[in-house]
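Heads up, one of the protein chains got dropped from this complex, but the rest are sitting where they should.
Letters are used for the chains, namely A and B, taken in the order the chains are written, and counting of residues starts over at 1 for each.
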Amino acid sequence: MTKLNLTRRGLIKTGAVAGAGLAAPQLLLADGHAGFTNAPTGSTVTLGFNVPQTGPYADEGADELRAYELAVEHLNGGGDGGMMNTFSSKALQGNGILGKKVEYVTGDTQTKSDAARASARSMIEKDGAVMITGGSSSGVAVAVQALCQEAGVIFMAGLTHSNDTTGKDKKANGFRHFFNSYMSGAALAPILAANYGTDRKAYHLTADYNWGYTTEEAVRTSTEAMGWETVAAVKTPLTQTDFSSYIAPVLQSGADTLVLNHYGGNMVNSLTSAVQFGLRDKQVNGKDFQIIVPLYSRLMAKGAGANVKGIFGSTNWHWSLQDEGSKAFVKSFGTKYGFPPSQAAHTCYVQALLYADAVERAGSFNPCAVGAALEGFEFDGMGNGPTLYRAEDHQCFKDVLVVKGKENPESEFDLLEIVEVTPAAQVTYDPAIFGGDLGTCNPGA
Amino acid sequence: MLGLNKKDTNLLIIVAIMTMLAPFLLNPFPEGSALAQFNAGYPDLMQRFVIFGIFAMGFNLLFGLTGYLSFGHAAFLGVGSYAAIWMMKLLTMNVIPAIIMSIVIAGLFAVVVGFISLRRSGIYFSILTLAFAQMSYALAYSVLTPITGGETGLQPKPNDPRLLDPALADGVTPRAGLFGLEMSSSTELSIGGWVFTFNAGYYVAAVVMLIAFYLSIRIFRSPFGMMLRAIKSNQQRVNYTGLNSKPYTLAVFVISGMYAGLAGGLLVAMDTQVGPERMFWTASGEVVIMTILGGAGTLIGPVLGAGLLKYMENILSKINKGVIEGWFAWAPDGLDSVLIYTVNMFVGKQWHITTGVIFMLVIIFLPGGLVELGKRGARVFRRRDRKGLGLEPDAAKQRNAAE
Partner (left out) sequence: MEAIILQFLNGLDKGSAYALIALGLTLIFGTLGVVNFAHGALFMIGAFCAVTLQKILSLSKVTIDPTKTDFLGNPAKVKTPYVQEWFGPDVGAFIIDWSVPLALILAVPVMIAVGVAMERGLIKHFYKRPHADQILVTFGLAIVLQELIKYFFGANPIQTPMPEAFKGSFDFGAAVGIDPNVIIYPYWRLIYFAFAMVVIGAVFAFLQFTTFGMVVRAGMADRETVGILGIDIDKRFTMMFGLAAAVAGLAGVMYGPINAPNYHMGMDFLVLSFVVVVVGGMGSLPGAVLAGFLLGVLESFASMEAVLNTLPGLNQIIIYLVAIIVLLTRPRGLLGRKGVMED
C-alpha cells in the first residue's frame, strides 16, 4: 500500500475491513501526502452542512438543510433534477460528484462563531468533510471561512449579507453566492427615488454590530447620492427586544422615512413597534411617512405578519420569479416539502450545485483546483439570471431583487412582491473598496 | 510525591494517564461502524474537554471552596482570549506569550471585578459579576468593535505586524505553534478498523491542564484552602475571630479568573479565533452547570462535568434524521417510524432538550453530581476496602467516557 492510501479516513471507512487482516499498527502522519485535506478515496464523498439548528435562526437553518438534502438527492441522480436541468453548465451527470456518491454530515452553528467552528472542525477532523457550507449570519460565515482557509477545505457561504465576508475578511478558500449590503443599497436607491422622491429625510435605526454598520453605510451612501438627507442614525443593541424607545422619537426628529437596518427577530420587533406607533399613518413635511427594510427574507416577513404590507426592501431571490431555473427549483422543493423555498434555501441549494459542478469541471476535489474553476465562472439558469463568480473577491454578481410587502396576499407564502429586478451591472463595484486580502488557496495537508 | 499525599498522588497519576490515553479511550468504536457517531477522539473535542476542564476547575476553586457563585466567569475567559489573539497579531504566533498574556490580563481584570463585586455576598455578588460580564459582552459586540472585531471577532491575518516572527511566505496562513510545532498537526494511528488521532495541540493543552489540576489540588489542601472553606461555612464567624476574609476571597477570585483566562488563551492557541459570544451570560451559566453537574467542591468533578456537557453539545447535535434512519433500518415497518420519531425528538436540532433533561435528572437524583454517581457505583461494587478517593472519580470518568 502506498502512503497516500493509508491516511485518509474516507478510504479507511471502506478499506478498513480489508486492512484489518494485516492488523499491524500503522503510524501515519496526517500531513504531507494526498495533496489536500480529506481527499475522498472511497466511492463516496462527504460534504458538511453547518447550519443553525438551535437559536433564533433555527427555522432558516432548517430550510437550508432541506435545500441541501434536495441538492444531494439531485446530485446523486434522484428526484427530478431540479436546477441541474436549467443550469448552463452541463458537467453534472446525476451520478454524484466525479462518480462518487454524495454523503453529508450536519452540524449546529447555534449562530455563535465558537460553536460553528467547533461543529465545522468536527466535520473536517472526524467525518472527513471536503467542503463546508451553510450558516445564517455574517459573524459565523467569517469565522468558519477563516477556519476552512486554515484547514484547507472549501467554504461555500450560506446566508451572509455583510460586506465583510467577501470584503475585508475574504479568504481564498471561501465563496459567497448571496448578495451583500452594498448591493442592497445600490439596488434600493433608484427604486426609492422613483417611489418616494429625492428630497426625503431619513432616520436610521441600526443593529449595533458589523452587519448593521455595513448596511447602514451602504443605504446611507446610495440614498444620499440621490439627494436624501440623513437626519439621524441610532444604534440599537442586538439583544434589544422592545424598540419603543427608539421608535417613539422618530416623528419629532422631522424625518419622513425610517430605515430599519435590522435582521431576524430585531427586524420583526422594530417593524412591529414602528407600525404600532402609527408612523405609517402620519404625514411629515407634507409627505406620507415611509419605512424601509434593506434586507428582507420571507421568514422574517412571515414573523412580522401584516406589518410588512407596502414596505420596500431587497432580497437575493424569491420563489415567485418566473425564470426556468427558479420554476424548476420551486417545483422540486415544493413537491418534496409542501411549501415554497426561502431565499436561504435557494442560495444554499445553488452553492451546493456550484461546488459540485466546479469539482466536475476541475476534475478534482482539490480546493485549489475547485477554487480556480469557480473563479471567474459565468453561469446562468440558477434563478438570478447570468451570474459571475468574480475572481478578485469570490463574490457572485447577479441581479438583485427589490421587493415590497404584498398588500393582498393570496396565500400564507405570498408575502412579498417583486418590484424590480435590478441588473447585475448596476450593483457591481470595484473589489478594492472594502480592502482585505484574498491570500492564496490552501489545499491543507 | 510533589508535596501531595498518597490519595492525591494516585488521583493525579490516574488523571494523567487518562488524559494521555484519551485518543484511545474516546474512540472506542471502529471507524465506519454505526456507533462511530459517538466517538469523541478527534482533536477539536479533545481540546475542548481539557480546556473547559481548566475553566470549570478554576470556577470550582471559587465556588466549591468559598461558596461565592460567580455568574460572570465567562468574561475572564473572553478577556483572556482577546489578550491571546492580540499577542498573536502583534508579537508572534508562538502560543507561549499568548497564553501568558491571557492569564495576566484576565487576572488584572479579575482584580478589578473582584474588588468591587466581593463587597457584597450571596445573590448580590452573583448579580454584580453577571453585570460586569454582560457589559463586557455588550461592549465587545458593539462599540468596542475596533478592538474586538465585534460580531465577526478577530483572527490572525497574514498582514498583521507580528514583530517577533519572520515574514510569512506569500499566501501562507499564520498558524499557532510552539517553537515550530504546529498546534493543528496530527499523527494518526490505524489499528484494524480503529483510527486514533494524536494531535499536538491536544497534548499541549493536556499538559497545561495537568499542571492546572496539580495546582488546584495544592490549593485545595493548603492552609489557604482551609481558610476558604472556613469562609464558606461561616464567614461571620471568621470575621469575628479577627481575621479579615476579604484578601482571601479576593485572592481566590483572582486565581479563578486566571484559570478562566488560561482557558481562554488555550482556546485561541488551539483555534485562532475569538468572538464576543464567548462572554454571553449563557457561557457563564455553562461553567456553573459543568461544575455542579460534575460535583462542586470535588477535585475531579468539574472536569467530568465539562466533559459531559461538551460531549453532548458536539455529539448529539450532529445526529440527524438520516443517521437515525440508519440505526433503525432493522426495525419492522411502523415500529421504525415510531422509534425514529421518538429519538429524533432528542437529538439533532432538539439536542437542547436532552441536555435540559439530563441537568434535571442529575440535579434531582444526584445532588453531588457525577462524582456521587461514581461513589455510589463504587459502593455497589463493594470496593469499600479500596476507599482511595482517586478511584471513585476514575470509575465515574470511565463510565462517562463510555456513555
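Simple rule for what comes next: a residue touches a chain if its C-beta (ideal position, glycine included) is under 8 Å from a C-beta of that chain, and two chains touch if they have at least 3 such contacts.
Keep in mind the model is a prediction, meaning the values are calculated, not measured.
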| item | value |
| --- | --- |
| Candidate in contact with the missing chain, chosen from A:Gly197, A:Gly265 or A:Gly385 | A:Gly265 |
| Sole contact to the chain not displayed, among B:Gln47, B:Ser142 or B:Thr173 | B:Ser142 |
| Hidden-chain contact residue, picked from the options B:Leu181, B:Val338 or B:Val357 | B:Val357 |
| Full-complex contact with the absent chain, from A:Leu98, A:Val234 or A:Leu388 | A:Val234 |
| Hidden partner interface residues of chain A, rising order | 54-59, 208, 232, 234-237, 239-242, 244-246, 248-249, 251-253, 265, 268-269, 272-273, 276-278, 281-282, 299, 302-307, 319-320, 330-331, 334-335, 340, 410-411, 413-414 |
| Absent chain, residues of chain B that touch it | 63, 67, 69, 116, 119-124, 127-128, 130-132, 134-135, 138-139, 141-144, 235, 281, 285, 288-289, 292, 296, 345, 350, 352-353, 355-360, 363-364, 367 |
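Heads up, the rule we're going with is that only the chains that are shown with their structure count from here on.
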| item | value |
| --- | --- |
| List of chain A residues in touch with chain B within their complex | 6-7, 9, 12-14, 16-17, 19-20, 23, 25-31, 53-54, 58, 61-62, 65, 104-108, 112-115, 117-119, 121-122, 125-126, 137-139, 142-143, 146-147, 149-151, 162, 164, 169, 172, 208-211, 213, 235, 237-239, 437, 439-442 |
| Contacting residues of chain B [partner chain A, same complex] | 30-32, 39, 42-45, 48, 138, 141-143, 145, 150-153, 155, 157-159, 170-171, 173, 175, 184-193, 195, 197, 267, 271-273, 275, 277-278, 313-314, 317-318, 320, 322, 348-349, 351-352 |
